[in-house]
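The complex appears here without one of its protein chains, the remainder shown in place.
Coming up: chain A.
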Amino acid sequence: MRKWSAHLKKWFAEVSDIPEDVVLGSPRLTLIGQFRLSIENYRGVLAFSKTELKLAMNKGELHIAGDDFVLETILEREIVLQGRVDDVRFVDE
């Protein structure tokens, strides 16, 4: 049933020209240069340190590695990270 609704949402996104992140709630990452990364549609902060940020997503986790990390803003759906971003990786579990 759930799979079916996900399919419908995907189909709707394709047909209606509305971006997938709005319809599906899939993450949207905006990286400005190497120093500012904003992530929308995340679930929660799992771990945060100077060199690493682990986020829980709808499906799986997002690991970000770098240096001098500062969590500039945390809102319910959006998070803004500042610092040098070296690596962005989706991890399925």
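The rule is simple: a contact is a pair of C-beta atoms (placed from the backbone, for glycine too) under 8 Å apart; a residue touches a chain by one contact, two chains touch by 3 or more; residues count from 1.
By our rule, contacts and distances are computed from a predicted model.
For the omitted chain of this complex, the UniProt record lists the protein as "Similar to stage IV sporulation protein", which is one of "Similar to stage IV sporulation protein", "Carbohydrate ABC transporter membrane protein 1, CUT1 family", "Indolepyruvate ferredoxin oxidoreductase alpha subunit" or "Lipoprotein-releasing system ATP-binding protein". Interface note: of A:Ala6, A:Ile32 or A:Ala47, the residue touching the hidden chain in the full complex is A:Ala47. Of the listed residues A:Asp17, A:Glu76 or A:Asp92, the one in contact with the hidden chain in the full complex is A:Glu76.
Although one chain is not displayed, chain A still touches it through residues 44-50, 69-76.
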